[in-house]
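Every protein chain but one is kept in place in this view of the complex.
Take a look at chain A:
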Amino acid sequence: MKATETQPSFLGRISIRRNQVMSMEGNHEQELQDLDLFQKHVSDRFAALLSSPEDLPHEPLLSISWLRKLMDVFLCCEAEFKAVLITGRDPTQISKPPLDRLIPEFLERAVKVLDICNAVSSGVDSVRQCQKFAEIAVSALETKPMGDGQVKRARKALTSLLSAITSDDRDNNHFKSTERAWSFGRRVNQGGFRKDKPAGSFRSLSMVVAKNWSAAKQIQSMFSNLVAPRGAESTGLASPVYVMSVVMVFVMWALVAAIPCQERSGLSTHFQIPRQLTWAQSMIGLLEKIGEEWKKKEKKGSAGLLEEVQRMEKLGQSLIEFADGFHFPGEAEKLEDAATQVAELADICMRMEEGLVPLQQQIREVFHRVVRSRREVVELLENAGAVSQPME
């Protein structure tokens, strides 16, 4: 049953006019102060993220705990942004130029943030796969005395681990880590998949995103129309919109750099923050550091820059070497060496075990907040008498 039998053009473009809200008077000074404070707070928060290694306790860049801090920073900025821009806002103010263009652009970015959150959250699940392989290796190599059997077992797990880490995320969701290597490279051909499915090809569902979706492209389109307000505009509401937009893009960019996510080639290119923005210096610093790391890794195609995964990769490689050279009962020195590495690997696993789920929960919280803010902005726009936009 169709909801309407009327001509579609009829309520197609609803013009909603409400009575004009009395505009705030005498708050202009206060508002300017608030805008300045917003910028300052953003600057402070990101400075804390950039804290130098000498500071203790510190979180290594792009580690799980650092990312969790990043999520907190985002949530704080977002809350302040909402207070500055949305709460108690006279709707007509945000429908005037230049906001009439900037706000819809902002809303588009918000939608992309939502999709990226979903993709990254699913990417965290992929990282958990790595964790599980590592745990097998740890459990095998922790058995005393170390025997050929357990070392073989560990080696198998470590191979899977490395394969998972270095898989190319362009490979259309085929995340090799969930496919355990056959111990003898065998192919299955008895009654396997029916019809057109080639035997032995497992499509994992660790990624839940659409086929042609690309994290890198999303981020690129988020900053493609991001232009710092100039002149008179820079003291008005365009400024916090710009600041928050930069924060959004940066945070998403960092997340995508760290966590495996579909299609990230070209991630580091072109995303620049204008150097003259004083409040963005820390962000720029982080951008450079992370960007450098990304360039190094990009060629090899990796599961991302998550600090724990990076360390896992190194340890994995080293331990495979150890495993290859091991014969029962093994040499004392090498065994000691290996034990240290295994302990480190175990530590990483524990961090993952403790941190990944909370990280996902924070990402989910970011998702909720952005949904809510977006809705409030949309309502504000509608109150201003704007005709409903075809985009969105």
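FYI, a contact is a pair of C-beta atoms (placed from the backbone, for glycine too) under 8 Å apart; a residue touches a chain by one contact, two chains touch by 3 or more; residues count from 1.
Following the convention adopted for this analysis, contacts and distances are computed from a predicted model.
For the chain that is left out, the UniProt protein name among "Vacuolar protein sorting-associated protein 29", "Glutathione S-transferase", "Palmitoyltransferase" or "Exocyst subunit Exo70 family protein" is "Exocyst subunit Exo70 family protein".
Note that of A:Val111, A:Ala228 or A:Ile320, the residue touching the chain absent from this view is A:Val111. Only one residue in the set A:Ser65, A:Ser122 or A:Gln341 touches the chain that does not appear here, and it is A:Ser122.
Of A:Arg45, A:Arg68, A:Arg89 or A:Lys156, it is A:Lys156 that touches the chain left out of the display.
The omitted chain makes contact with chain A at the following residues, 1, 3-7, 10-11, 14-19, 111-112, 114-115, 118, 121-122, 125, 132-133, 135-136, 139, 143, 145, 147-150, 152-153, 156, 178-180, 182-184, 186, 188, 190-195, 197, 202-211, 213, 218, 328-329, 360, 364, 368, 371, 374-375, 378, 388, 391-392.
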